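The complex appears here minus one protein chain, its other protein chains still in place.
Chain lettering (A, B, C, D and E) follows the sequence in which the chains are written, and residue indices restart at 1 in each chain.
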Amino acid sequence: MEQKEVWLPSLITPTPQEGFELAIKLSRMGVKSTQPDMEVLKRLRKDYANDASGLTAASQVIAINFQTISAANNYWK
Amino acid sequence: MEQKEVWLPSLITPTPQEGFELAIKLSRMGVKSTQPDMEVLKRLRKDYANDASGLTAASQVIAINFQTISAANNYWK
Amino acid sequence: MEQKEVWLPSLITPTPQEGFELAIKLSRMGVKSTQPDMEVLKRLRKDYANDASGLTAASQVIAINFQTISAANNYWK
Amino acid sequence: MEQKEVWLPSLITPTPQEGFELAIKLSRMGVKSTQPDMEVLKRLRKDYANDASGLTAASQVIAINFQTISAANNYWK
Amino acid sequence: MEQKEVWLPSLITPTPQEGFELAIKLSRMGVKSTQPDMEVLKRLRKDYANDASGLTAASQVIAINFQTISAANNYWK
Partner (left out) sequence: MEQKEVWLPSLITPTPQEGFELAIKLSRMGVKSTQPDMEVLKRLRKDYANDASGLTAASQVIAINFQTISAANNYWK
């Protein structure tokens, strides 16, 4: 059986900033799970990366994932 | 009485990555429950899978479902 | 006084799958409470059911309601 | 000092269905607080009430408010 | 150092209705923090205040902020 790459071993991170980076990774993996073709994703990048509503929408997905990661890490308290 | 297929026996998964995969499944089942016709869904795939805002929106639904699955699994702590 | 139909006696369901079905029902009742005219809803169905962003948006509402139902059922643990 | 109408005395409701109705009320008050002119709201109604994405968006606001009301009522358990 | 105006001393309010009003204030401050120019905001008001999807989107931001305020006030129980 093909061994799947382990890209999400844990939700726990040492710092809030690394938690925010994990939230970015989760958001991008959500896109990649829907469109695995990296060529297509590179082509689309110029669409959302140069569009105000696209950037705000991307920031919102990161915010939702960061909410999850923050709760998982008990807000690094 | 027609026996329904059991596709969601539990929210509990061994690892965060399998939790993320379950969140993807929940998101797709949300689409399928609204549009059961697989032919239509295949036809529509090229719309959202090649559209930046469509991909971001799909990632957001996964993020919301992943928030639910993570809480269900007590963040795999 | 006109007796209202009781369509939401409880948030508790025996299984996660029935919880997901209740989340779908809540999402549809949210639409019906805004537009009670079933003829209009039938006419509109072809709009969102054949539109990628419409289907993703519908799945998102189900995801939010499923988050509520899952918490209500303590994630069926 | 002008006495404000008390329209939200409590988040507690006897049943989940009344909780859902309160979520609808909160959603509508959110609209009214932004646009108090009922004539404008009546005129706009035909826009969103006959538009699939408008109805889905309205259902989503109800879902978020219902999440709040459900937690307030400890899911009527 | 320029003394900042304290507009958010606390999340605690005596009643749910005042909590809803604080949620409206938070939503508007979110807009103002992005666009501080009141003249621009007044000009834009006619856009969203006369647009069904704009009003629904505004109600959704209020719903998210009200969820935060309600939890902060332990649902005024």
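We adopt the following convention: a contact is a pair of C-beta atoms (placed from the backbone, for glycine too) under 8 Å apart; a residue touches a chain by one contact, two chains touch by 3 or more.
This is a predicted model, so every value here is computed, not measured.
Peer 1: Using the whole complex, pick out the displayed chains that touch the missing one.
Peer 2: Listed by label, the shown chains it touches are A, E.
Peer 1: For chain E, enumerate the residues touching the unshown chain of the complex.
Peer 2: Here the touching residues of chain E are 4, 6-12, 26-31, 33-35, 40-41, 44-45, 47-48, 51, 53-54, 57-58, 60-61, 64-65, 67-68, 71-72.
Peer 1: If the missing chain were put back, which residues of chain A would it touch?
Peer 2: Interface residues of chain A facing the absent chain: 15-17, 20, 24, 48-53, 55-60, 62-64, 66-67, 70-71, 75-77.
To be clear about the criterion, only the chains that are shown with their structure count from here on.
Peer 1: Would you mind pulling out the distance in Å between where the CA atoms of chain B average out and where those of chain E do?
Peer 2: Chain B and chain E have C-alpha centres separated by 32 Å.
Peer 1: Enumerate the residues of chain B that touch no fewer than two other chains.
Peer 2: As it turns out, chain B has residues touching two or more other chains at 48, 51, 53, 57-58, 60, 64, 67, 71.
Peer 1: Using the contact definition from the top, classify how the chains connect: line, ring, star, complete or other.
Peer 2: Basically the chains just string along in a line.
Peer 1: Every pair of chains that touch: which are they?
Peer 2: So the chains that touch one another pair up as A-B, B-C, C-D, D-E.
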